Each structure stands twice: as structure tokens, then as C-alpha cells.
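Missing here is one protein chain; the remaining ones are kept as they sit in the complex.
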Amino acid sequence: MAENKEKLLEMYTTMVRIRTFEQKAIDLFAAGKFPGFVHSYLGEEAIAAGVCSNLRKDDYICSTHRGHGHLIAKGGNLQLMMAELFGKATGYCKGKGGSMHIADVDLGILGANGIVGAGMPIATGAAFACKYRKSDSVAIAFFGDGASDRATFHESLNLASIWKLPVVFICENNGWAISNAQTSHQNITDISDRATAYGIPGVSVDGNDVVAIAEAADAAIERARKGDGPTLVECKTWRHRGHFEGDPAIYKDPKDQEEWLADNKDAIARMEKKLVGLKYAGQDYLDKIKAEVREEVEAAVQFAEQSPDPEPAEVLTDVYTA
Amino acid sequence: MAENKEKLLEMYTTMVRIRTFEQKAIDLFAAGKFPGFVHSYLGEEAIAAGVCSNLRKDDYICSTHRGHGHLIAKGGNLQLMMAELFGKATGYCKGKGGSMHIADVDLGILGANGIVGAGMPIATGAAFACKYRKSDSVAIAFFGDGASDRATFHESLNLASIWKLPVVFICENNGWAISNAQTSHQNITDISDRATAYGIPGVSVDGNDVVAIAEAADAAIERARKGDGPTLVECKTWRHRGHFEGDPAIYKDPKDQEEWLADNKDAIARMEKKLVGLKYAGQDYLDKIKAEVREEVEAAVQFAEQSPDPEPAEVLTDVYTA
Amino acid sequence: MAQMTYMEAIRDGMRVEMKRDPGVYIAGEDVAQFGGCFGVTAGLYDEFGPERVMNTPISEAVIVGHAVGAAAAGLRPIAEIMFVDFMGCCMDELGNQAAKMKYMFGGKAKVPMVVRTPCGAGMGAAAQHSQSLESWFTHIPGIKTIMPSTPADAKGLMIAAIRDDNPVVYIEHKQLLGLAGEVPEGEYVVPLGKADIKREGADVTIVAWSWMLQKSLAAAEQLAKEGINAEILDPRTLVPLDKEAILKSVAKTGRLVIVHEEVKTSGYGGEIAAIVTEEGFDYLDAPIKRVTAPDTPIPFSPVLEQAYIPNEEKIIKAVKQLF
Partner (left out) sequence: MAQMTYMEAIRDGMRVEMKRDPGVYIAGEDVAQFGGCFGVTAGLYDEFGPERVMNTPISEAVIVGHAVGAAAAGLRPIAEIMFVDFMGCCMDELGNQAAKMKYMFGGKAKVPMVVRTPCGAGMGAAAQHSQSLESWFTHIPGIKTIMPSTPADAKGLMIAAIRDDNPVVYIEHKQLLGLAGEVPEGEYVVPLGKADIKREGADVTIVAWSWMLQKSLAAAEQLAKEGINAEILDPRTLVPLDKEAILKSVAKTGRLVIVHEEVKTSGYGGEIAAIVTEEGFDYLDAPIKRVTAPDTPIPFSPVLEQAYIPNEEKIIKAVKQLF
């Protein structure tokens, strides 16, 4: 895979797209453009980009409260996403969902989720549907280190294992569950060790190495497509920001923070270096990508800003399917 | 411990008491003496007897729907238990609980439980209380192989581990969760392997060898008393009966059933052989114990039969503490 | 018409839809060869095979949670929760996921799933195996809640529930499983949201469902002998509720008694009473009475359990108090 220039550039672009979108979202939230919670994905871009680089449109993902990155990587439309953050009628959810509930069922995106750990059973069920229909589609559940302590982690991995479902559990271990360092909420180092409890493979990879992630995910996804069942993949990374925007994250050691944000750790900086090193791209080309993405994001903001609010009467619709 | 004659005889007697009580309960239920569900502990006597042989009155246990054995081993009063099965006013719960809710808080018995897996969080909390008060008491959670798939297993073991609580998780792997063989509800052989997920010790022992169980539990309990945290102990055994009385258990392979009930597997028969072999007791002495226990159980039945029903107005009391 | 029990009717409803629609499957604890704790799914494993009737581990959260994902991905799961008492183990999956997905996604999802679960006291199963918790589910917008009281309704509502494109909680009563009655063959559908007058009468309206509907019918026979002619209205589906039918009946009788097995406080009877007080105040000639279980857990002892369960005597007494 390290040899596949096109794929590497695609993953790079996806990471840049996520980072740019997230930086913009942070600024817009700080400027009071929309309410609610914004959980930034900054620093974790490699995971969504690496994993989703292996997915087809007919594969499913279940995302989290920190979901923008997954949606973008699965092909989500930036304009519809941004409009949703703004709560506009043109947003993915007509303004009814907001950041924590963006979804695009047609793209197999079964939603961000406000409930920690809630995506795992849903992905398990989507994977069941894939198997039931005898397709070779798969489902991905993204979730955090904190979520790996929840009820749903245990029940989902066990069921997926016993039913041999085509689902890959991607644990984004960013070191934190709000203010709790991983060491303070679980007594293990590698969350992938939890795979033992279900008799399924578990691997841990550098969560800031998009190629390593893509490779590990590829193996797990291929295993799933072949009917060999689920895999637990842990990606070790770092949450650049506070838990949500507005959290100053004083509980972080500034040294750790500095280390993780440095170019030799940051996923995007590392990828740039690699692309340049492999001569797959010059810096100017990468800058061009960034500029294009910036424009995309600006266009999304413009779309959102110019979109109308929903009609108040819309509060009553979409509760039931007729 | 194999050398401790008194303890061995005590554990033997406990096993006999459980078996005799359970056989009686089965007959009484079949005779229509009381309604509801009776989940028999026949075949699993060694676990309760072995584990509780290490416990003090100020230790806690949380039991299950299959709870009679645990209660007897922790010192529960047979008359009050039997009266409760009959739903009598003199029963442990004044007839309000029945088989699935017998408790004796004064003896540290925080109840049988009708919800599979519900005892684990409660035992975790009782263990927290022990630690909080800086006592060296411990709590035991009994639960089945089926329960090890539930939400509460995961959350309890993780919390107990991270808080280093004096709790021992005793998994009674009797091979079945109602009609589901262990192999069909989880993809692992040794449930003790699940300890890995929490960074705590896990051991598996022969669940029909009361001495092995007592030793494994002793080690885990001592570890807990010293403040070193929880342990997961799996005891591999076999449910002699159907899931509940009335279940013909046609899903069992008769060969397995025969093997497990044979004298070389059955915990009580094995213990008798051992006691006689070690010359700790002659068969006549063991028969005397059995006869005494039978009388105890008969007395309990008599007590229950002669006890009054609760007054209907009692339905309204005991909802709140004033 | 065939004569069958309520249990057979539920099963027949599932069978009809499983034959018609290959996307319908059943998952739950011991639902396959074992046929479920009460035998409701017996035979379906043999008929439809291991891919469509599947045992799960004891994992209520993922039983309901996986159904959400499977439904959103196009299947029509029937998830069984062995007792309604265990719904506390999967209320997030039901209330925050199944119920809200469509709305949160701006209408762009469909979650056609049925959660089948038995309720009710009467077998000495005590506090954690005897509850009736319907008002919990009715308090969650996005969910429909169904409680059939006869074999025919059990079948017709099951088919409607499976065909419905929304999450439906289908609550069957343990004491009704053996009740026999006429049941139409084939694709018999009882629409959701249509009440049924199970007995006509002019003096008082009794709204009751599930087991209490049967008890109310028995009470009505007694009352008739004493000259009180009760109309027995079975809402059948609590959400959607056929408000109009209730208001119409009360307009006729001027008196309303609501009977349910749930505990009184915050039971669904309160909702019905509130609706009638709000929208049918002028029809009322007397206070609205509720006959319900008391606000206590469910006791084990048969003596206490009988004192707990609403019965004919209490229904009759409540009705008479209105005259």
C-alpha cells in the first residue's frame, strides 16, 4: 500500500479536508455561529482517512459524538454537513440533528451519535444485514477509548464474534475520555487486548500513521468481507483539543500536548513528509490541495450561512414514517 | 487445605445441605406447593461450598436466580429460606421475594437476583463500601457463563479493577445459558480469559472439585483483603437439571449428562471418596451427616408448611423506608 | 376462521410475514430450537432455518441495538426481550436510538423493527418478572406501543407491527398466551391506532387493554346483571391512540373507568384520563376512575400477588362508585 501513490494522495487529501473543516468549525463555534456541543476531531484525522480508504459506498459506518471526520472520510458532503452544524433547513438532518447526529444513510453513514458506545450495536446490526443479504459489504464501528468501557462494547463484540459478522471495531484511543486519561479509566495499555475476551483478532496501530491504519483496516475489512468475522483495531492517537470546544483541558500535561502536536507525531505533517520523500508530490502540489480544500470548506460555510432556518412547524414532522 | 479435615468436612456438609435442600425444593415445586420459577443448583454445590468456606459473616455475597446454594453456603437459615419459597409470612422476605429474591442482609447476603448479571455491580458497590470503611471485608459476585456476556460483567470488572476493589467474581460456568451451550453464546473456552480485558488475574478451576475451588477462592479473597484488587475465578461445572424446573432440557446430549452425573465427576461423590480415602470419615459418618441434613430440611419444610400466609394488606408495606 | 390460542396467533402473525417478506427475521434469547421461554416462537426455527431465527447471548442492549442497525440497513427484525422487565437493560437502544434515529436524521432513515416482549403478573414470578411497563414506551416519541388482548388482535396487530416502518414495542401478556379464540387466516391486518369496542354499552365506558380487557369483560357481565351496561373499549395500540373512539364513547356514556395492570402512578391510565379531561370535559358526569395495581413492586406470594392484581371485584366497585 505504501507504494500506491493515488491512494496515499487520496488519504492525504481526506486528512486535510477533515482538518480544514474542523478548524473552521471551531472558529465558527467560538464566533457563536451555532449552539450545542462541538467535539473536534483534530489530531485524529488519520484514523477516519485510513479506515475509510478501504470502504465502498455500500459499506456502513457508525460514528460518534466526535463524528465529522468519519463522515467526511466516508464521502459526506461538506455543504450539507456545515449547514447541519448551523441548524439550517438545508443541512443533512434539516437542522434537526446538529453536530452529534449528522448522517447520510445513502452513503451508509448511520449517524454520528450522542450516546457514547451506541454506534457499536448499530454497526453490529448493519453488519448482520450485510451477511443476511449475502452481500460482501461490511460495517465499521468507530468509538473511543472511553467507549470501550461501556456495556455496548462488550455485548457488541461478543455477538459479532458468535455470529461471525462482517464488522470492524475501530477504537480511537486518543488518550482521553473527557478529563480521564486512559490509565485512569481502564487498567490495560492496549485496548486491542480486549479482543481476547471474544476470541477475535485484535491489533494496535499507530493512530497517527495513516498508512499503517489503512493497512490494518484493510486486513480486517478483507477478513470481514470473506466471512471470517469481526476484528478489533485500536488506533493510538491524541486529542488535540479539549473534550468539547470550550474545555481548556487543563488536565493535560503541556509536555504531552506539545509532543503530540509536533510535526514528527502529527499525522498530516508526517504524511506530507512521506509524500515528498517518496516523490509522490512536491510541497507546492500539497499546498494546492490545501488551498482547494480551503475553498471547498469556505463554500460550505457560505452555503450554510445563506441557507434558511427551518420553519418552526418542522419541529413536528419526521417523528414517524407514515 | 487438602489436609484440613475440619474444613473438608464442613464443605462436604454444606454441599450435602445444598443438595438435600434442592432435591426437596424440586419435589415440592413439582407437587405444586409454590408457584414461580425454581432454578436448581444441583450439580454446582461445590462452588458455593468452596467459595463461602473462606468467608466471614461481614463479607458480602451477591447471588443469582440460581441462588439457594449460595445462601445456604453463606449461612442462610433453611427454615426462613423454605418458608420464603412457600411465600409464607415467616420467610426471609415475608413472602414478598420468593426463590429469586431471598436475602439476608445481616449475613451479608445481598440477595438472589432475577436479572441475569445484576449481582455484579451490586457486589462491586458492596466491595467499595468495604474499602471505603477501611475494613478488610470482601464481596463475592456469583454469576453464570451466560451472565458473562452481559453489559454488567464488563462494566463491573472494569470499575472494580480501576478502583482496586476487594471483590471476587465467581463465574459458575455450568455449560448452559438456558438452552444455549457455552460454545454457542461465546467464542472462548475459558471465561477466565476475559480477565485480560481488565488487567486482573483470571483462573479456571474444576467446578466439581470443592478443594480446588476453595483454594482458588482463598487466594483471590486474600488478595482482595490485602487491597490488591479483584480476581475472576471461573468454575467449570454442569447444570444437572433443566434451566428451571419444568424444562426437560432436551437440548442436552444424554451422553454429556450421564458423564457429568457419574460418581467420578459429581462433586459430592468425589468428596466422599476423598474423605474416606484420607480416613477423615467413614461412610457411616457421612451417612449420619446426610441423615442429619435430611432432618434439617424436613424441619424447614414443616416450618414452612405450618407458617401462615402473609396478610393481603402486606402488599402495600415495605415499599419505602420511612 | 381457525380457532387458535393467543400464543399461536402471535406465532401465526410472525409466520405469515416471514413467508411474505424475506427481510423479516427473529433474534432473541432461546428463540430458536427452544422456541422461547414461553414457547411463542416454537417451530419457526424448523420452518425458517437458522439464518432467520437466531439465538443471541444474554445481551439485551445489543439485541435491541443490533435491530436498529439491521432495520436502518433495510431488514425487518423482530427482537425478543424475554420479559418486559428486562427492558431496563436496553432502554437507551430503544429510547435514544430506535425511537430518535429518523427524527435526528431529518427524516432520512427508516427503522422498521418490532420488539416483542411478554408482560404481566399472575404466575408468582415476583418483582422482576411480572411488570407492565407500557407507559415507559408511550413516553418515547418515535415508538409505537401495542398490547393485544385477544387472539385475533394478537395476530392482526403483529402483522401490522412488522409491516410498520417504525419501531414497535409489541407487548403480549403471559396470562393470555393460552386464551383461545377465532382468528382469521392468512394476511389479517389490524391497523395500528384503531380502538375496538369489545362490548357495547350505554352507561359507562371502561377503557382497558391486554389482560385487563378480559377482566373488564367479565366484570361487565356481572354489572349487566345489576343493571349497569358497560361499554368496553380496547385501545389495542396505546401509541398511536385512538383518542376519537374514546371521546366518542365517553360522550355517549358520560362516565369513564380506566383499568390497567401497571402501577397507578404515571401509568398510561393517567394519560387517557388527562386527554378526556382536557378534550371531553363536558361529557363527564362523574369523576374518572382508575383501577390499577398499587404503587408497589410485585410480590411473590400468591396471596399478595392476588391482592396486587386488579380484578373484577375492584372494577365493579369502581364502576358503581360513579353512580
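First chain written, first letter: the chains are A, B and C, and each begins at residue 1.
Going forward, a contact is a pair of C-beta atoms (placed from the backbone, for glycine too) under 8 Å apart; a residue touches a chain by one contact, two chains touch by 3 or more.
The structure displayed is predicted, hence computed values, not measured ones.
Here is the thing to keep in mind: the chain we left out touches A, B, C in the whole complex.
Residue in contact with the omitted chain (choice from A:G50, A:G76, A:G98 or A:G202): A:G98. Within the full complex, the residue among A:I18, A:A103, A:A177 or A:I213 touching the omitted chain is A:A177. The residue from A:L9, A:L261 or A:V319 that touches the chain not shown here is A:V319.
Counting over the whole complex, chain C has residues 85-89, 91-96, 99-100, 103-104, 126-128, 133, 135-136, 138-139, 141-142, 239, 241, 262-263, 265-271, 273-279, 281, 284, 286-290, 294-297, 299 touching the chain that is not drawn. By the touch rule set out above, chain B reaches the unshown chain at residues 60, 62, 91-97, 101, 103-106, 110-111, 113-115, 118, 120-130, 132-133, 139, 151-152, 154-156, 158-159, 162-163, 317-322. Not every partner is drawn; the one left out touches chain A at residues 34-37, 84, 87-88, 93, 95-98, 100-101, 113-117, 146-147, 149-151, 177-180, 184-186, 251, 309-316, 319.
Going forward, only the chains that are shown with their structure count from here on.
Chain centres here are means of the Cα atoms, and by that rule the chain farthest away from chain A is B. The geometric centre of chain A is 40 Å away from that of chain C, both derived from CA atoms.
We define each chain's centre as the mean of its Cα atoms; on that basis chain B and chain C are separated by 36 Å. Computed centre separation for the pair chain A/chain B is 45 angstrom, with centres defined by C-alpha atoms.
Residue numbers of chain C whose C-beta contacts span two or more other chains: 56-57, 59, 61. The set of chain B residues that touch two or more partner chains comprises 149-151, 184-186.
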